[in-house]
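For this depiction, one protein chain was excluded, whereas all remaining protein chains were kept in their positions.
Now for chain A:
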Amino acid sequence: MSIPQEPSRPPRREFLRTTALAAGGALTGSSIAAAQHSGHAMDGGGRGMKGHNGMSPELPKPIGDPSLGRPTGVQDEYDGFRRFAPSRGNSPDSDYYLGKLVPGLRDPSAGRAPFVAPDITSLPYEMKGGVKEFHLRATPVEAEFLPGYKMNVYGYNGSMPGPTIEVTQGDRVRIVAKNELPEPTSMHWHGFELPVQWDGASELTQNLIEPGETFVYEFDIHEEGTFFYHSHIPMQEAFGMVGWFIVHPKKDWDPPVDRDFGLIFQNFAIEPGQTVSDSWAMDWSWHTINGRSGPFNSPLVVKHGERVRIRILNFSPMQHHPIHLHGHTFWVTGHEGARIPKSAWIPRNTELIAVAQASDFEFIANNPGDWMMHCHMVHHMMNHMTEQVGPRVRPHQSVDAYLANLDRSPGVSSQNSDPGFAVPGYPQKMKGMSMDMMMSDRIVGRRETLGMRADWPMAIMGLMLAVRVLPEDLYHLVMETDEPVEPGSVFTEIVRRFGDPSVYHPAMKMSHG
């Protein structure tokens, strides 16, 4: 039965604490069983848990050169705000409060920072008579949401989301749009104040582009900011047909940033055993960032002290996303409409981004570590959420026993014997997750992920991704060399330099394969 709530301690935590003590870690024991069941051997224990031999596992050896951690000659402090340490500044009215106008580390003479939409290509163009000409093809796409999970959607040029169009304010653009879908489509240039005949709102402003046909759009761009293009057929929008349309200002925004990332958040309804998204669905079971689900989406890796801009577009069919960044407070500096005047910037940890809205965040990456950025909607923090009943929550039972002989069910004891069921609501933590796919080399083998805690993919699912803030030397090691990096070593090194390694336990290391 439930323990009456105490004001100071939520009942479930109390239960977990007392049960873990009483049962000698029975709950974590079941996690071990689940991990072993999935073919993973664990070398160590998690937080509050000893390894198999009763000893805490050793921390990875120090790596990198701490003396290279900060570039020389960089201004560290701005009116009480510190570039290399979490801080607020002396006054909310200061231009430098929370790093508001603290410039990036970038040399201004090198020009603006490139726009990077991880896992999405950029669309090349040709200059023709002073016009930037782009070619977009509306195509069916097989998008790999997770390693081995190839989903059937629509997109552009074989990509979902489509490739990124980048132009500069004042450009004239021509977009040659060819429809390679088996059905009509249309192209809408979302947010642009263009002549109505190029708006792409089908029937209202133009005829649909029939299969095999091409339609040429041409217009001047006087705007600057974060825009996007998409099909103007609702079901095709729900089926993935969107892409970035970034317009760089003629005069670079101030202060300059070192990183300019773009992330498109989308939802899809894909049933078990299906690869086709049901764009008619009202609930959405798969979630992607730039066409990939966590943990297959790429971490954003930045250097300690850099000024970072992240632009996020919510192109989900009908669900808004409260986007939360850990470890930092960011300034909301723009929406898809325009760059916001500095006087109207607001600091936030979580920004609600509605359907078809985009938000631009900027912050100084002054807190080293691997930080989570995610939609805070519970169902969006995982894919295909399922109810917690059946073999996975029963002691000593596995679905493999059912699979072993489909004609003879292994049966079940008449009550779930897990003592946790004395607590109403138990279990709430997802049990029995399959880890083999999460430990795929295509996830943990990418350079952007090297040195993260060994079981980091278990934390990043659905609309989640990691923002890695690395000291200069560690950034160099991870992103600019081919040197092998031991799992957990970068994270441990950050703990060693910025935290307290004496009370840190490395992750359960899981061998996979």
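The criterion applied here is as follows: contacts are C-beta pairs under 8 Å (C-beta built on N, C-alpha and C of every residue); 3 or more make two chains touch, one makes a residue touch a chain; residues count from 1.
Methods note: contacts and distances are computed from a predicted model.
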{"item": "From \"RNA polymerase sigma factor RpoE\", \"Sugar ABC transporter permease\", \"CRISPR-associated endoribonuclease Cas2\" or \"Cobalt-zinc-cadmium resistance protein CzcC\", the hidden chain's UniProt protein name", "value": "\"Cobalt-zinc-cadmium resistance protein CzcC\""}
{"item": "Touching residue (missing chain; options A:Val74, A:Ala201, A:Ala354 or A:Val412)", "value": "A:Val412"}
{"item": "Option from A:Pro114, A:Pro341, A:Pro424 or A:Pro484 whose C-beta touches the chain left out", "value": "A:Pro424"}
{"item": "Absent-chain interface as seen on chain A, which is shown", "value": "1-2, 272-273, 384, 386-394, 399-400, 402-403, 406-409, 411-416, 421, 424-428, 430, 432-434, 437"}
